[in-house]
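Worksheet for the structure shown next.
All protein chains but one are shown at their positions in the complex.
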Amino acid sequence: MIYETKVNDLAEEFGVHRNTIRNWINSGVLPAQEGPGRRYLIQWEDYKRLCDKYNREPRFVPDVAAAGESAAAPRSPVSAPVPVRLGVKTNPLHTSPALADICLTCGSCAGACPIAGVDDLDPRKIVRMAFLGLEEELVASGWPWKCTLCGKCEAVCPMNVEIVQLLRQIRARCERDKIPAAIRKGVVTCLEKGNNLGIPKDDFLALAREMGEELAQTSCPGFVTPIDARGARLLVTVNSKLPFAEPEAMTWWWKILYAAGESWTISSEYWEGLNWGLHAGDYSAMRTIVKRIIDNIERLNCTALLLPECGHAYYATRYALERWFPESLQQFKMYTVFDLLLEYLNEGRIRLDPASQTKLTTFHDSCHYGRHSLKTFGHGYFEEARTLTRACCTRYVDLVPDREEGYCCGAGGGAWADPFGAERVFHGRIKARQIGASGAKLVVTSCINCRDQIRFSLNREFNLNVEVQFLWELVANALSMTPQGGNEARHA
Amino acid sequence: MNREPVILAFCCNWCSYAAADLAGISRLQYPGSIRIIRVMCSGMVHPEMVLHALNKGADGVIVVGCHLGECHYIKGNEMALARAEIIADTLEDLGIAAERFQLTWVSSSEPERLAEAFRAMSARLCALRAPATAEAADAAGEEA
Amino acid sequence: MSDQARPRLSCEWLHACAGCEMALLNCGDRLLGLLDRVSIVHFPLLMDHKYGDRAGAGFDLPRAEIGLVSGGVASREQLALLRTMRESCKTLVAFGTCATHGGIPALRNQWTVDQTLRTVFPEDEGECSSAFDGSSFLDRVYGIDEQVAVDLFLPGCPPRPETIVGVIEALLAGEQPQLTEKSVCEHCPTIRTGKGQRTVRRFLANAEYDPGEPIGSMRCLLEQGLLCMGPVTVGGCGGGETPLCIRARVPCRGCYGPVRRNGNQLLDMLNALASNGIDHRAIVDRRSLLRFSGAHGLLKPPEKRR
Partner (left out) sequence: MPERTMIGAVLVVGGGISGMQAALDLADSGYFVYLVEKTGAIGGAMPQYNKVFPTNDCAMCIISPKLVECGRHPNIRIMTLSTVIDITGKAGNFTVRVLEHPRYVDPAKCIACGQCSSRCPRSVDDSFNIFMAKRKAIYIKYPQAVPLKYQIDPEACIRLQHPEKCGICAEICPPGAIDFTDLGREHDLRVGAVIMALGFQPFDPGKTRAWGYGLYPNVVTSLQFERFLSPGGPTGGVLARPSDRKPVQRIAFLQCVGSRDRNRCNNEYCSTVCCMYAIKEALTIKEAYPEVEVTIFYMDMRTPGKEFERYYERARTEYGVRFVRSRIHGVEPKGNKGDLRLHYINAHGKQVEETVDLVVLSVGLETPDAMVRLAEKIGIHMTPDRFASISAFMPVHTSQKGIFTCGAFNGPRDIPQSVIGGSAAAASVSALLNPVRHTQTRTLPPPPEQDVSRQEPRIGVFICHCGTNIAGVVDVEEVAAYAATLPQVAHVARNLFTCSQDTQDLMVQQISDKGLNRIVVAACTPRTHEPLFRKTLKSAGINEYLIEMANIRNQNAWVHGQEPETATAKAKDLVRMAVAKVRRQTARKPLRIPITPSVLVIGGGVAGMTAALNLAEQGYRIHLTEKTTQLGGNALHLYQTWNGEHVPRFLKELKEAVQQHPRIEVSYTSTVAAVSGHVGNFTTLIRTGSSRKRTIDHGAVIIATGAKRYIPEEFEYGKIPKVVASIEFDKLHMHNETRVANGKSFVFIQCVGSRTQERPYCSKSCCTHSIQSAIKLKKEAPSRQIYILYREIRTYGQRERIYNQAREMGIVFINYEQHGPPRIRRADSGVLVEVWDHVLHRPLEIRADMVILAAATLANPEAVALANMFKLPLSKDGFFQEAHAKLRPVEFHVDGVFVAGLAHYPKPLEESISQALAAAAKAGRLLARKEIALEPNIALVDPERCDDCALCIDVCPYRAIKLAEYRDSEGTLRTTVTVDRVLCKGCGICQGTCPKRGIDVAGFTTAQIEAQIDAALESPAPEGAI
């Protein structure tokens, strides 16, 4: 039985780009023969296997296969799998009814999840398995790691089942040597060496100073990278990926802080702005990393904190603060990027020129700043992001859907670092489709994972051909650097 | 003259007359030569009334009752059904085309079904007329 | 009373059997009284009377106050005769069911003249056939009221003698004769409950009854499943007593014609059966229900049926 189709049709069917289909064909993931009229001939079994892989209802079902596939037909006891014995074991995942018991099995979560069906699993099945006590199977499964913990499932659940929490618990229960190597390594390195990539302190400090000098020469006269500036108001962390891979990206924030006349500092120790304890389900690591930041604030006598690059880092830190160090939140103010930028804008400390960006621009919500913050902390940073973006461009368009209903870029929850590239791209197909449909040529986001996924992966896989910027990159480029009396004075 | 066939419709108060009202509410359109006579039940219509109407020049007669089993009066429509057979027999004996009489069921919520029955009957009667008209035309031609 | 002074009675028969005339003669003593009061000016069955120029323009009939016409109209000659009767009589009575509704001869209306002739006089059976070319036949048998205005309808096959005399006497007295407009059932004493058989029994089947008991203890024949035409047939045969056929414990055959002048015995009977849930299709030849009233276009030849 042969399924005859075109690359375009198949791409549409699976929601991926035709490049991805070609990649699959070329790499042998999808064995196919080139047929007449730019069509591909695919064996039904291969096509079925692909559908099964993404658990999609095949569009084409040959009559013969359909007869054998009828779901309503009673399954013969011979071929039936061994029944799951219920009620035999108690379930350690079962810590609260809100994690699974209350589930209506309505399917909302599975319908909303961009990677539902991958590995024949979806959020509903995960919840059901947890509920029915199939914990070992769950922990052994790769799915909780392919999941970006984007929380779309949770947002749509009519019963408020805490699916993300459940998945974190599953991740946490996984043997440490079984979790994806990159994440494990990141956490371990961070704990041992202070940052995920193990960048030595001297290298970092040298680079920071050097970049500061460059900035002073190009656009911010008199700028000096403030390191361990005691008594500075604001402690700013650094995502280790930046000094490692694109140091100039650090300076966008610096330029803004400079323009706003902020009193700020970077810590020479434990400057890492990532917290992969969250992704690893390793609460102890998470706590340790946050404690380091608290220590830095106390040591440098700061009164405010900014984790500038990463949605998850903000979330993990805020979460840890509320959970383990609630008193710290009394001592300093924790800014999101949006809070800080809006404060500058509203107080007139920075001025932005919308004409600096004329491309059709859109904003992509980071799950952690948006949905998760809304759910956990009671406020999602949706409108702030748009206010800021709109202030820096002439033409703006929203992605549909967005805000609370937005889709993950596909690289959250540590997935950018994980070895599940195919699933990550598959996940990102919806984001790519959204961006394509919006017609935007510039995508602005507030998280480095999102940026990287869209900029490097989705752009390539889906021929998006869009520019991707950090929000603060956009802001930095839109800054009107007219001489402001107080700026230098304050730096001096 | 191309006149629309005159059709008398006996509609029962509970279903078909109600459907005819609803056809109006729904703004369904049907031929303007239908004349509805309200009866309480399709079982009220004496076969003689059908013949009388046809003898008096109606082109067709349609009796419309509730669906079988749904008669407001338990079994009036079954009665109408039994009578429809004898009406058909009698029409045959009288040499009147069977198409001129019809019995059909329409519930109070099926205005479209009623309108369609009217339209269909009108069309059937037109078709019936077609050969006759042709003959008449021939005859007229001969006379001329 | 002198012949001159007495009102004149004219009697003519058309497509008829003479039964009605025989019934008139069968009224016993009252006939004598009647003969004293009328002058019979024309009565072909009883007395020879020249019709005048048969081949020419028409008939020459004497004028009369009362005209009785029996039989339906089946031929051109009968039609001409009827018209002459109409012209010559002041009050014209349709006499007997053939005159009022066509009667038995109107059973012919089921076929065309041609078919009738070919059936009755098959060509290979002698020369008789050639004698009838059929040209003198009308297309069907008519009740006389279909051709001329009729003043009084006196149905029956034949009408009851006493009723005939009663009608003539009433007319002589200048009164409107009282004829029942109700059905045979009116004076039928059989027991009716409204709960009948659901089937029609074969015609040959006998009614169930106790011969020793009076008619009034017999169950309604229709309810017994016998095809009794009583409900759709105008009464009068029993003269206010038990109808004649019922007296003989056989079902009414419908010989007085429909209970309402314009009624259709076939339609009414079938409707009565159908309404009562009786399988009317079990009737072998339904058109035989019009055996007495096939005129007025109620029976038609098959080819005319579309």
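Going by the order they are written in, the chains are A, B and C; count residues from 1 in each one.
Going forward, a contact is a pair of C-beta atoms (placed from the backbone, for glycine too) under 8 Å apart; a residue touches a chain by one contact, two chains touch by 3 or more.
A quick note: this is a predicted structure, and the numbers were derived from the prediction, not measured.
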Quiz item: Which shown chains does the hidden chain touch?
Solution: A, B, C
Quiz item: Considering the whole complex, which of C:Leu154, C:Cys237, C:Met269 or C:Ile283 touches the chain not shown?
Solution: C:Met269
Self-check item: Residues of subunit C in contact with the chain not shown
Solution: 181-183, 185-186, 192-196, 220, 223, 230-232, 235, 259-260, 263, 268-269, 271-272, 275-277
Self-check item: Residues belonging to subunit A that touch the chain removed from view
Solution: 15, 51, 54-57, 71-72, 74-75, 80-87, 94, 97, 101-112, 116-117, 120, 122, 124-125, 128-129, 131-132, 152, 155-160, 400-401, 403-405, 437
Quiz item: Given the full complex, what residues of subunit B touch the hidden partner chain?
Solution: 1-3, 5-6, 8, 13, 17-18, 20-30, 32-33, 35-41, 43-49, 52-53, 56-59, 72-76, 79-80, 83, 107-109, 112, 115, 125, 128-129, 132-133, 136
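The criterion applied here is as follows: only the chains that are shown with their structure count from here on.
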Exercise. Could you put a whole-Å number on the gap between the CA centroids of subunit A and subunit B?
Key: 72
Quiz item: What is the distance in Å between the mean C-alpha positions of subunit A and subunit C?
Solution: 105
Practice problem: Specify, in ascending order, the residues of subunit B that touch 2 or more different other chains. | Solution: none
Quiz prompt | subunit B partner contacts - residues on subunit C that touch it in the complex | solution = 263-264, 266-268, 270-271, 273-275, 277, 280-281, 286-287, 290, 297-300, 304-306
Quiz item: Touching subunit C in the complex: which residues of subunit B?
Solution: 46-48, 51, 79, 82-83, 85-87, 89-90, 92-97
